[in-house]
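Missing here is one protein chain; the remaining ones are kept as they sit in the complex.
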Amino acid sequence: MDRVPILSLGDVLLVSIQVDLQDESVVALQEDLAERIVDSGATGVVIDISAVEIVDSFIGRMFATIASLSKVLDAETVVVGMRPAVAITLVELGLSLQGVRTALDLERGLAALRQRRAERGIPLADESDEAVEAPAAARD
Amino acid sequence: MRSSEQELLDRWVDVAATALQGRLTRSELERACGDLLAALTPALDAAGLNIRSEAYASARAMLAEMSRDRARRGFSPSETATEVFALKEALFAIADARGDSSETIVAVSRWVDALGLHTFEVFARAREQVITEQAEQLLELTTPVVKLWEGVVAVPLIGTLDSARTQVVMEKLLQTLVDTGSEHAIIDITGVPAVDTEVAQHLLKTVVAARLMGAECTISGIRPQIAQTIVALGIEFGDIPTKATLADALLYALRNSGVEVVRRRRTNAG
Partner (left out) sequence: MLEPVDELPINTGDDVVRVRQAVRARASAARLSLVDQTKLITAASELARNTLVHGGSGVARVETVQRDGRPGVKAVFTDDGPGIVDVEKALTDGYTTGSGLGLGLGGSRRLVDEFVLETAVGLGTTVSVIKWMR
């Protein structure tokens, strides 16, 4: 089974979906993301679907699940790069993707995440701020 | 037919060639007629003169293929039908030589007529198809998606909208959003005299699709009559922004992109 790679972009995690995902890959991705968000303290997740040709209700549910997961872990999710044919099909299918934010591309997706963080009053770190290490986690 | 196959074929090709006056080369004709004859002979054996029967499926398909090809190449309906009707003359000549009864000749005549009509029907449909394709191409050219500003594109729709046209426009608009990286689309229907349920549904779907992609869509130019129609039809536009004019829609889109339009105050000198 191929695990979908998760990249780090500052405090945002980037997932780029390239292929027809197998069922186990979907479950693995959800688990991996949850772990990475916690480990890295990421505040945002970008799912890039610009290479995805088919989004059915199963994949749609995956987006919603990831969005919910992230939210619980205090991160925002945005799906970017949806192809026109996919969008048209989703509308016809009646899949609303409620609760899943979307953006045209990676650049705008990141901008949307930054804006959301600003709206929520989380000031972004700048040079005058001192770096603080998170206290070492208690290990079982 | 089988007994004088070659002679029949030659005669057929001769008659057709004369009638078509060089529209097709002789070898093309020979191949077309030869193939047809090869398909028709076993069909005749199996199902007699009923060309609608299953046995004639491949012959019908062949005629259809030929007919479509001629339609695409700009042949006239007569020219296409002539290729088939020429078979009649060839058959008559042979029947005459053999002294066949007039019943046979009439049956043969009807048979070829049926084949010819089938060919014609397919031809007509194929021509319609060509026209449709050309109409689509024309539509592509006359449905410009214009960039009004950085990140704002607009589609001014003009004339009556039908389901097919609206879908083409929808697809083109969405693709343009991706290609130009625009987050705002404006569909202006000032130039559309009437909107029916289907078209309204398509417009709605376009807006929802744009949203799914991460863009916002505004509909502008809704004239009073159209507004009334929409309400009467019970079409819910929900939270889709609608503006009376393209100008309003542009301003709305600009503001949403963080652009403000101001009028400079002139200071009087002296």
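Assorted remarks:
Here the chain labels run A and B in written order, and each chain numbers its own residues starting at 1.
Everything below uses one rule, namely that a residue touches a chain if its C-beta (ideal position, glycine included) is under 8 Å from a C-beta of that chain, and two chains touch if they have at least 3 such contacts.
The structure presented is a predicted model; accordingly, all values stated were derived computationally and were not measured.
The missing chain, though absent from the display, is touched by one residue of A:Leu9, A:Val38 or A:Ile54; that residue is A:Ile54. What subunit A contributes to its contact with the hidden chain is residues 20, 22-24, 53-58, 60-61, 63-64, 84-86, 88-89, 92-100.
Residues of subunit B that touch the chain left out of the display are 61, 64-65, 68, 122, 125-126, 171.
The criterion applied here is as follows: only the chains that are shown with their structure count from here on.
Each chain gets a centre from the mean of its Cα atoms; for subunit A and subunit B, those two points are 42 Å apart. Remark: subunit B residues 170-171, 174-175, 177-178, 181-183, 205, 208-215 touch subunit A in the complex. Interface residues of subunit A, counted against subunit B in their complex, comprise 80, 82-85, 87-88, 90-92, 97, 102-105, 108-109.
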